[in-house]
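Once you've had a glance at the structure underneath, I'll fire off some questions.
Let's look at subunit A:
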Amino acid sequence: GEVEVLHWWTSGGEAKSVSELKKIMQSKGHTWKDFAVAGGGGDNAMTVLKSRVVAGNPPAAAQIKGPALQEWASEGVLANLDATAKAENWDSLLPKAIADGMKYKGNYIAVPVNVHRVNWLWANAAVLKKSGVAGMPKTWTEFFAATDKIKKAGFIPVATGGNAWNDLTNFEPVALGVGGVKFYNDAFVKLDPKALNSDAMKKSLETFRKLKGYTDAGAVGRDWNIATAMVIQEKAGFQLMGDWAKGEFVAAGKVPGKDFLCAAAPGNAGTYTFNVDSFAMFKLKDAAAQKAQADLAVAIMGPEFQEVFNLNKGSIPVRLNMNMDKFDECAKLSAKEFVDTAKSGGLVPSVSQDMALKPAATGALKDVVSQFWNDDKMTPETAMKNMVKAATTK
Partner candidate 1 sequence: MITKHLPRALIYGILLIAALFFLAPLYVMLATSFKDAAQIRSGNLLSWPNSLNFESWQLAWSSACTGVDCRGLKPYFVNSVIMAVPAVLISTAWGAINGYVLSLWKFTGSEVLFGFMLFGVFMPFQVVLLPMSQVLGYLGLSSSLGGLILVHCIAGLAGTTLFFRNYYTAIPKELVNAARIDGAGFWRIFFRIVIPMSTPILMVTLIWQFTNIWNDFLFGVAFSGADSKPITVGLNNMANTSSSVKSYNVDMAAAVIAGLPTMLVYVLAGQYFVKGLTAGAVKG
Partner candidate 2 sequence: MAASLHIAGIRKVFGKGAKAVEVLKKIDIDVAPGEFLILVGPSGCGKSTLLNIIAGLEEPTEGELRIAGKNVIGVAPAQRDIAMVFQSYALYPTMSVADNIGFALEMRKVPKAARLKRIHEVAAMLQIEQLLDRRPAQLSGGQRQRVAMGRALARDPQLFLFDEPLSNLDAKLRVEMRAEIKRLHLVSGITSVYVTHDQIEAMTLGSRIAVMKDGILQQIGTPDDIYRRPANTYVAGFIGSPTMNFIAGQVDGTGADAVFSFEGGELRLPCPTVGKVTLGQRPEHIHLDPDATWRGEVILVEPTGADTYVVVRTGVGLITVRTPPSTQVLMGDVVGLSVSGRHNNWFDAQSGLRLI
């Protein structure tokens, strides 16, 4: 049968991963129809998806993640993958936190692909050395001490992209580092107005504002990977970004631990903000297509794909008990901490990557944070007030 897959993995490493999947599917005798729509972190792809679904002509699979999965499922357009899941024994292969995210009313509706850790801090070793920074900062205080030095040395202390989601991605580890896990969960998963209006939030926002002082003016509209490139090219010292940034370092021929450094974001040790990419499967009429769809689900969860894909993408497999030999230090660290934090309760969904909230609420929150980041005149109080309002978005 034919599988049409809607995704926005068009960059080098991602594209390689996708072509892996394509190969697997072709080897099973299916045709792969690649429907890639780049841009805006999947915004354009979502438009296409909606239009296709409304037209009654959805793709076989589409890249959807987080609570949006449940929203789609509630519209009744997603296929039930329980049969495949049972045959493949997904329940035991997936960590519970992730498996739950793939279900709607107890049924599997999507296949997870990978786990990203978002709260990383990346650094260029050479820049740190030239600026006289000893090691990766553990706290925000240390961090700002380091950035001052880097600034003095004539580098841009912090490289950042300039989109709303990137702003939120910067804010997330700040809030988690400043306020702690409970605060994070209350504020960004439960949308508790008390937490949103707490001192911790105020302090987080102030720290966040301070962070901005170390970024450059050209950030607006910049893509995250261009920011990463600034770190790679020794123009900037730090970047706060998920582990997909590693792909960029590696692709540029840099060696982890030597050329560049990775560590949990300041104050984020013992926590793990996860981002799970997944494919939702849409209800199809054609039997051959359904078969292909099932095969696709199996292939995605298969160990070979999980390995190849995540090696390329910089993430770690979702599948437990994988052989991690081929993975690098950062990935191994990530895999270990994933398991550890799951036990300790430090494992939280990443709000910036749409894992914590429904799209509408995430969007509203993004608006507030991004506006605060970009508008230096906005006070933390106003921002908090706006957050509380945003939390009521349905």
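Basically, a residue touches a chain if its C-beta (ideal position, glycine included) is under 8 Å from a C-beta of that chain, and two chains touch if they have at least 3 such contacts; residues count from 1.
On the choice of candidates, all candidates are chains of the complex that A comes from, given by their letters.
Since the structure is predicted, the reported quantities are computational estimates derived from the model, not experimental observations.
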Options 1 or 2: the chain contacting subunit A in this complex: 1
Complex interface listing, subunit A residues touching candidate 1: 4, 7, 9-13, 15, 18-19, 22, 32-40, 44, 47-48, 50-52, 54-57, 223-226, 228-229, 232, 248, 251-252
